[in-house]
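I'd like to ask you about the structure that follows.
Every protein chain of the complex appears in place save one, which is left out.
Up next is chain A:
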Amino acid sequence: MTLTTATAQGGDWPCIRTVGFDGILISFADRLSEPANRAALAFRAAVERESWSGVAESSTSLVSCFVRFDPLGLPHAEMQSKLATLLSARDWYGADMPEGRRLWRIPTVYGSDLAPQLGEAAQAAGLSEADAVRSLSTTKVRVQTIGFAPGQPYLGELPDCWDIPRQQALTARIPEGALTVAIRQMVLFSVSTPTGWRHVGQTAIRLFRPESDAPFVLRPGDEVLFPVVGRDAYENLAASGPDGGATCEAIR
């Protein structure tokens, strides 16, 4: 048995690895950083522009670009060589953010019966609940990637004190619109699902709208603020439509 197919080329970044039979992953780091995140987004955009025949689709994760292709039409060696050539075309870590970025303000109820883990998350971060809310509601975070569930953002980066682990046991079910924290990131849930992230806030935004012409609301590179809203005001926002009171404006 050989495991060479999945092994990094060299030991340096970026590296190209296979994912299953028909996937290939171009990773720009082994940990999250802004340059690696920008590199992954820009590289994926370049792969899309190439429109190679045999490529089925591409996507990004936090620091990687994923390409699904048909190895029976486009052999692995050829796919790898195309990607290596594209990789050497420029310094991807120096790439700009995607175009058309927006700043979102999404009203959020912190704590209360709606978001029961604010207390334990604040404690894990070494903050009072009030300081935790101040920190979470005033830190502008960026959509680093969309993943796990449709339209669901990973957001970052929070201050150092939020480098708290995911909980050991899973929360059986977290509601749509839940704002959660772990490892200096936030996830804003687009579906109801089990999770190991701590539920600190609740929003009324629907991030996946399959009936709409624009089913996915957020895009990588968008910035988001989660301002505090009261429990009563929240109920009105929740009844006001899929935006749940969220607003957005173009960045620059």
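Methods note: a contact is a pair of C-beta atoms (placed from the backbone, for glycine too) under 8 Å apart; a residue touches a chain by one contact, two chains touch by 3 or more; residues count from 1.
In this text, contacts and distances are computed from a predicted model.
Would you kindly match the missing chain to its UniProt protein name, picking from "Urea amidolyase", "Spore germination protein (Amino acid permease)", "3-oxoacyl-[acyl-carrier-protein] synthase 1" or "Nucleoside ABC transporter membrane protein"?
Options "Urea amidolyase", "Spore germination protein (Amino acid permease)", "3-oxoacyl-[acyl-carrier-protein] synthase 1" or "Nucleoside ABC transporter membrane protein" narrow down to "Urea amidolyase" for the missing chain.
Thinking of the whole complex, not just what is shown, which of A:Gly54, A:Pro71 or A:Pro242 touches the missing chain?
Looking across A:Gly54, A:Pro71 or A:Pro242, the contact with the absent chain belongs to A:Pro71.
Given the contact definition stated above, which residue among A:Asp22, A:Glu78, A:Glu120 or A:Glu223 touches the chain not shown here?
Only one listed residue reaches the unshown chain, and that is A:Asp22.
Could I get the residues of chain A that touch the absent chain, sorted low to high?
1-3, 5-7, 17-23, 25, 30-32, 44, 56-64, 66, 68, 71-72, 75-76, 145-152, 154, 165-166, 168, 190-191, 193, 208, 210-211, 215-216
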